[in-house]
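The complex appears here minus one protein chain, its other protein chains still in place.
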Amino acid sequence: MNFIQAPELQTTHWFNTTAPLTLESLRGRVVVIEAFQMLCPGCVSHGLPQAQRVLETFDSDDVCVLGLHTVFEHHAAQGTVEALEAFLHEYRFTFPVAIDAPTGKGGPSKTMTAYGMRGTPSLLLLDRNGRVRQHYFGREQDIKIGAEIAALVHEGQTSDSHTAQTDDNQCDDGGCRI
Amino acid sequence: MNFIQAPELQTTHWFNTTAPLTLESLRGRVVVIEAFQMLCPGCVSHGLPQAQRVLETFDSDDVCVLGLHTVFEHHAAQGTVEALEAFLHEYRFTFPVAIDAPTGKGGPSKTMTAYGMRGTPSLLLLDRNGRVRQHYFGREQDIKIGAEIAALVHEGQTSDSHTAQTDDNQCDDGGCRI
Amino acid sequence: MNFIQAPELQTTHWFNTTAPLTLESLRGRVVVIEAFQMLCPGCVSHGLPQAQRVLETFDSDDVCVLGLHTVFEHHAAQGTVEALEAFLHEYRFTFPVAIDAPTGKGGPSKTMTAYGMRGTPSLLLLDRNGRVRQHYFGREQDIKIGAEIAALVHEGQTSDSHTAQTDDNQCDDGGCRI
Partner (left out) sequence: MNFIQAPELQTTHWFNTTAPLTLESLRGRVVVIEAFQMLCPGCVSHGLPQAQRVLETFDSDDVCVLGLHTVFEHHAAQGTVEALEAFLHEYRFTFPVAIDAPTGKGGPSKTMTAYGMRGTPSLLLLDRNGRVRQHYFGREQDIKIGAEIAALVHEGQTSDSHTAQTDDNQCDDGGCRI
């Protein structure tokens, strides 16, 4: 089976990390991306707490949890670095979080568009080879997410991993096709 | 028994209402004030939804529900009108909400200080005569709050109501003393 | 307005009380009756915990909370005194509970039929004069139930209370009419 190689993140600011992260640098680990907006009720009540539980359940050598602030509405209200920093602090979300790069023309932010996300919360599971294996929009059960991440952890990194990465040159903002 | 006359609200902006409200203009009705910050987890998960349930349970001729955005930390993050408007819209809180006037020197906002609130969420129940009858900090059970508001509704407006109001001249921003 | 006088309870066993109770002996207090079956999921997760919260919220001089085990299915499974006693103990429900008298012919038990209950959980609110003021089937919000009980508490006992009781002789299993 062929899977889509995950487009690289396009970000403007990071929280809860000393340096910006790239998907390429995380190759070899399963990556869980929680795309959210701080004023999205379903993200606050469900998506982000679930991401925190993922963080607390898996070994960080195997699984990396990332938040991605993907604004597609209320840009003026949700956009500031100070607001997001206070939000993460008050809710005690401790995984690295990036602000998805805005297009500057309103509408969905860049990484959100590259992945074809339908809204927030969206949850993406990337395998150790950096390929998108699951892409959810809305609420998913913990038991299912836990099982799927564990399956990716135990799958290991395939031998064609490096090839998959070097074939990556047909990727653009619209996504990557094999 | 003597109760403290509720200090008037000191606000800078209102949402979900065509005109600013004053406690004086609401005399004759029970007033429920939910003091909150939009980045306070307990306010979002408990206090504000409870206020919305109060709104939907009682007759608006008897009970007026007000939200009061009482910032005492993360002023830059929580302060903007656009952010609060988007927040109220996304969470579908439909009762009138005011921004409590900041002191301009940081720290708790003016009405918050006048009432001696300890933090957010705080819930105040004012009787039909505008007196503070309950003042809670933190989480309170719905069944108890429902019962206490109903008790105030059925109490009616006492005959000494007007006197109580005109005796109000020893009130200042620091609160009212008997 | 006229309200239906509550038919007297027809019971076979009581728990959490030293002596059987009658509605007549509770006249003067608001009575809250939670009709349930121990194998009814909605009763266990919602109705009975709500009744316990009512017990813990109101003054016992004003409000009496009663459980009524109204079996209308799985008679053999739900019927035993030992099972119900263990159930009440394990779930820590501390209000008095009665077993509604079975008809001996299967189907809904006697008090359940007398009140025309549609199933479990059913919640009945009786005023201080022993009249049925609210009759709910299924799930109701705490804030609303708290408000309605408080309203009955503050209503007081009407002056025609004693008359209402002595006129009570046209009551039968089908209900009472004033």
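Note that the chains are named A, B and C in the order they appear, and that numbering of residues resets to 1 at the start of each chain.
Going forward, contacts are C-beta pairs under 8 Å (C-beta built on N, C-alpha and C of every residue); 3 or more make two chains touch, one makes a residue touch a chain.
Predicted model, so just to flag it, every value in this text is computed and none were measured.
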Chains in view touching the one left out: A, C
In the full complex, which of C:L26, C:C40 or C:I149 touches the chain missing from this view? C:C40
Consider the whole complex, including the chain that is not shown, and state which of A:A6, A:L39 or A:I149 touches that chain. A:I149
Subunit A positions in touch with the non-displayed chain are 50, 53-54, 57-58, 141-151, 153-155
Could I get the residues of subunit C that touch the absent chain, sorted low to high? 39-41, 44-45, 73-74, 76-78, 80, 82-83, 85-87, 89-91
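Convention: only the chains that are shown with their structure count from here on.
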Chains in contact with subunit A and with subunit B: which ones? none
Rounded to the nearest Å, the gap separating the Cα centres of subunit A and subunit B is 39
Please work out the Cα centroid separation of subunit A and subunit C, and write it as a whole number of Å. 53
If a residue has to touch 2 or more other chains to count, which residues of subunit C qualify? none
